[in-house]
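Structure first, commentary second.
Every protein chain except one is present and positioned as in the full complex.
Note that the chains take the letters A and B in the order they are written out, and that residue 1 is the start of every chain.
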Amino acid sequence: MSAQPSGILASFRFVDAAADAVRRLKDEGYRDFTVYTPVPNVEIARAVGHRASPVRLWTLIGGLTGCASGFALTLWMSYDWPIIVGGKPIGSVIPYVVIAFELTILFGASATILGLLYHSWKTRQAGAYDNRFADDHIGIFVPCPPERREPVQALLQDAGAEEVQFAA
Amino acid sequence: MATIVRQDQITRPTYHEITRDIAATLGSPSRTYYVLLGIVVAVFAVGVGALLYQVRFGLGVAGYTPPVMWGVYITTFVFWVGIAHSGTLISAILYLFRSAWRTAVYRTAEAMTVFAVMTAGLFPVIHVGRLWYAYWLFPYPNQRQLWVNFKSPLLWDVFAVSTYFTVSTLFLIVGLVPDIAALRSTATGWRKKLYEITSLGWRGTDQQWRHYTRAYLYLAALATPLVLSVHSVVSWDFAMSIVPGWHATIFAPYFVAGAIYSGVAMVVTLLVPLRKVFKVERYITVEHFENLSKLLLLTGMIVAYAYAVEYFIAWYSGNPFEQQSFWNRAFGDYWWATWTMILCNGALPLFLFFRKVRRSIPALFVLSLFVNLGMWFERFVIIVVSLSHEYEPYAFGHYTPTWVEWSILAGSFGWFFMWFLLFAKNFPTVSITEVKEIIPLPRKERART
Partner (left out) sequence: MAESPNGMNRRRFLTVLGVTGGGTAALTGCSSDEVEKLIPYLVPPDNQIPGIATWYASTCRECPAGCGLHVRVREGRAVKVEGNPNHPVNAGRLCARGQASLQGLYNPDRVRGPLQRTADGSFEPIAWDDAIARITDTLGPGDPNIRFVTGYESGTFDRLVDGWLAAFGSTGRLVVEPLAHEAVRHASRAVLGIDAVPQYDLAASRYILSFGVDFLETWGSPVHQARAFAAAHGLHDGHMGRYVHVEPRMSLTGMSADEWVAPVPGSEAQLALAMAHVVLRDGLGTPPADAGRFSRLLERADPASAAERTGLSVETVERLAREFTTAPSVALAGGLGAQHDAAHATASAVAILNYVAGNVGRTVLFDDESPRPASAYEDVVRLTEAMRSGEIGALFVHGANPVHTTPGTLGFADAMASVPLKVSFARFLDETAAACDLVLPDHDPLEQWNDYVPRSGTHALQQPVMRPVFDTRQTGDVLLQVAARAGGAAASAFEVADYKAYLEAAWRELQRRLGDRRPFEQFWMDALQAGGVYRDPAVRAVSLPAELVTDDLADSWTVAGEGLALIAYPSPALYDGRGANRPWLQELPDPVTKVTWSSWVELHPETATEHGIAEGDVVELHSAYGSIRVPAYLYPGVRPGTLAVPMGQGHTGFGRYAEGRGANVLALLSPQPTAFGAIGTYVSVTLRVTGEHVFLPKTEGKPRQMDRGIAQAVTLAELEHGGHDDHHALHAAPVPEHIEEILDHWQEQQDDATRYGNYEGEHPRWAMAIDLSRCTGCSACVAACYAENNIPTVGAEQVRRGREMSWMRIERYFEGGEHGEPLETRVLPMLCQHCSSAPCEPVCPVFAAYHTPDGLNGQIYNRCVGTRYCSNNCPYKVRYFNYFDYQHPADPSFAWPDPLHWLLNPDVTVRAKGVMEKCTFCVQRIREAQHTATLEGRERVADGEIRTACQQTCPSEAIVFGDLNDPGSRVSRAAADGRGYHVLEGLNTRPAVTYLKKVRNLAEA
């Protein structure tokens, strides 16, 4: 992680205020700000307006890989040392469906987690933080150099921030 | 949803109160906690001792009496796997159904799931004749140049149970992360360090939430078919064989229902003392118990129906082996086990039709204990009684467990509760984040008026 950039950290009590602030920041052309919320919140999310998370793609690919490897594993291993049991075909696909299914789930789930970690890591943003944001406050951090702080401060205060401070 | 509205009208806790109250449950443990922990560890130790004895002298020290080659161990394996199911049901399936009341109870259920699978996983190993070779059931390149037999239902089990363990553990951890982040600030000492590490630098940024909510959704979507599959696979251990009383198509749904049934019962068994001790009655309310007991009633009746169907088909099939097998269940040497099962699982839950019972926590607690007992006996009846009378009358047998098996069974409870107690004191057993989630954030307008 790079050294913490300086910027404005505002904390809100009211969700609609925070959302309002977000919208105005965006209108003013700020992009790289960060919103902290104790719980996922639709209003904020809508205001920030991200596209749907690419994690779902990981899930899909993981699942398909699992399914494929499930069949590959079972069939290859069956023919690697062919042994007849119970007069059944050596590569009996039907029972192998169970293995394939389980691997689908396993790979799918693991891939999802990896996706989650990867994307959260890729989209991480350094900035000031306050533990209250994990409790009951909503925080907005707008990185900006000291000389250009006033407009942002004003904007946030006006939007109804409880407190606004400059974090160096 | 009715539940939630009602909660609104009474005192709706603020976000801060939630954090505070739930963090309080992690306060320094009382003496009783240590006493409890001591007891369960002791019980677990007894189980370990019995197991070592069995490993030294051979499985003969257990009560196995051919043709009954599977006994208490497999029974208990299925029992714990079953317990594991309600957790994922509540956390995943109800999540997809968006039923808000789950938020208060799912963490407990999920933890229970993980620990129950950890317990269940021990039993196939305890059960096999040469447990030091149990790892041969995994497909790994070995000097025998031999792979495993994927046609064997036991292999399916290996995959199903290990997958289930992995996925439910991931699910639990993912759910925990934001909560741990919320606890970071208040925690002190080594706990603080622990939380700082385990919260994986969670800050609840817009980006994190964006990926998190998606990931959680898809995990739930994957866990849902998984939870249905796992116990189906377990049931196929039996249904895929030709043993009269096992070889039935109804087994998968029958087992899944039974699993959820027993699991919900165990959730109740755990929640009742938990909410008292942790003083979280405000979050886990009678409403929650009523919902759980409705789930109990539903699954219980499915199970009872399955019992009825089994007997009907045995009669209707005209297959003398099946008929003898089921006659033997009801009126043979093991009649007491069968009737215990029918009483506990089929009859007692019918009391849940009365709202009074559904809303009386002591009643529910007692009932849940009976259901747990009944479900253990269900597996005992299916496994042992079916095996005792198969095709060859000359080879009929009668099995009675020995002290070794009983000790190991008790030990498994020790092991399970040991983990649960440790968990409950170090991680929030009620989800902070999700309980908050169902309470809207304060809004400016409303504050002005």
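Note that in this section a contact is a pair of C-beta atoms (placed from the backbone, for glycine too) under 8 Å apart; a residue touches a chain by one contact, two chains touch by 3 or more.
From a predicted model like this one, the values you see are computed outputs, not experimental measurements.
Asks: Any idea which of B:Val43, B:Leu122 or B:Val158 touches the chain not displayed?
Replies: Once the missing chain is taken into account, the touching residue is B:Val158.
Asks: Consider the whole complex, including the chain that is not shown, and state which of B:Asn149, B:Ser162 or B:Thr198 touches that chain.
Replies: That would be B:Asn149, which touches the missing chain.
Asks: Out of B:Leu96, B:Ala308 or B:Ala395, which is the one that touches the chain we can't see?
Replies: That would be B:Ala395, which touches the missing chain.
Asks: For the chain not shown, which residue from B:His127, B:His211 or B:Arg275 touches it across the whole complex?
Replies: Looking across B:His127, B:His211 or B:Arg275, the contact with the absent chain belongs to B:His127.
Asks: Thinking of the whole complex, not just what is shown, which of B:Tyr15, B:Trp70, B:Tyr212 or B:Trp419 touches the missing chain?
Replies: B:Trp70
Asks: Could you please point out the subunit A residues that touch the chain left off the display?
Replies: Interface residues of subunit A facing the absent chain: 82-90.
Asks: In the full complex, which residues of subunit B touch the absent chain?
Replies: Subunit B touches the missing chain through residues 57-60, 63-67, 69-70, 124, 127-130, 133-134, 136-137, 144, 146, 148-149, 151-155, 158, 237, 240-243, 320-321, 324, 387, 390-397.
What we mean here is this: only the chains that are shown with their structure count from here on.
Asks: Could you please state the distance in Å, as a whole number, between where the Cα atoms of subunit A are centred and where those of subunit B are centred?
Replies: The mean C-alpha positions of subunit A and subunit B differ by 30 Å.
Asks: Which of the residues in subunit A end up touching subunit B in this complex?
Replies: Listed in rising order, the residues of subunit A that touch subunit B are 13-17, 34-41, 44-45, 48, 50, 52-53, 55-56, 59, 63, 73-74, 77-78, 80-81, 83, 85-86, 88, 92, 95-96, 98-99, 101-103, 105-106, 108-110, 112-113, 115-116, 119-120, 123-125, 129, 131-136, 138, 160.
Asks: Can you name the residues of subunit B that touch subunit A in the complex?
Replies: So the residues of subunit B touching subunit A come out as 14-16, 19, 139, 145-151, 155-156, 159-160, 163, 166-167, 170, 174, 178, 181-182, 184-185, 201-215, 218-219, 221-223, 225-226, 229, 233, 236, 433-434, 436-437, 440-445, 447.
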